[in-house]
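Note that one protein chain is taken out, while the other chains of the complex remain in position.
Coming up: chain A.
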Amino acid sequence: MSHHLYLLSPSDTPLYSLTFYSTRPTSTVSSPLAGNLPNWSTSAFAGTLTALSGASSSAHQTSSGTVRMGGGQDRHVIQMIANASLDVIEDAMKTQTTMYFKSVDKFNEWTVSAFVTPGNMKFLLLHEGKNDDGIKAFFTDVWELYVKTMLNPFHTAHTPVRSAVFDTRVRASAKKYL
């Protein structure tokens, strides 16, 4: 179970990202497309293609320790899914008055949840499986940490967050809730 967190500035520039592997067992959402597609493994872009086609099971080795290749676990695929969900989030932002957008977008096995601060910062979380309360609590923690970062007079809404303390705190919160 991996989680990917992105903090985006009001102009959608990534300011901070975190990949977190949680050890909690949760039921993963199976993709209906998986298994119905040919094996792309001979292609140079095998990972990307399998990921995008939804054949997540072809390269998954969920047994402990092994590195998972393809199947939507590649960094660039994750980033693309996160980017693609921005459109959906922006639409939702216009009509909904909440800050927390629960499972706003879905792509194969990935679910995207988002949190929008009043200053228009977006927190994106890609996750597999359901954990609404945990994700909400996690976002609330990240929000508080972000407000504290923002109070630094040298920080602007477009400055990447590089604080080691921030990173440690976010990881601790992820460990607690995700």
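Quick note on the criterion: contacts are C-beta pairs under 8 Å (C-beta built on N, C-alpha and C of every residue); 3 or more make two chains touch, one makes a residue touch a chain; residues count from 1.
Going forward, contacts and distances are computed from a predicted model.
Chosen from "60S ribosome subunit biogenesis protein NIP7 homolog", "Trafficking protein particle complex subunit", "Electron transfer flavoprotein subunit beta" or "ATP synthase epsilon chain, chloroplastic", the protein name that UniProt gives for the omitted chain reads "Trafficking protein particle complex subunit".
Against the chain not shown here, chain A presents residues 10, 93-100, 116-120, 140, 143-153, 156-157, 163, 165-166, 169.
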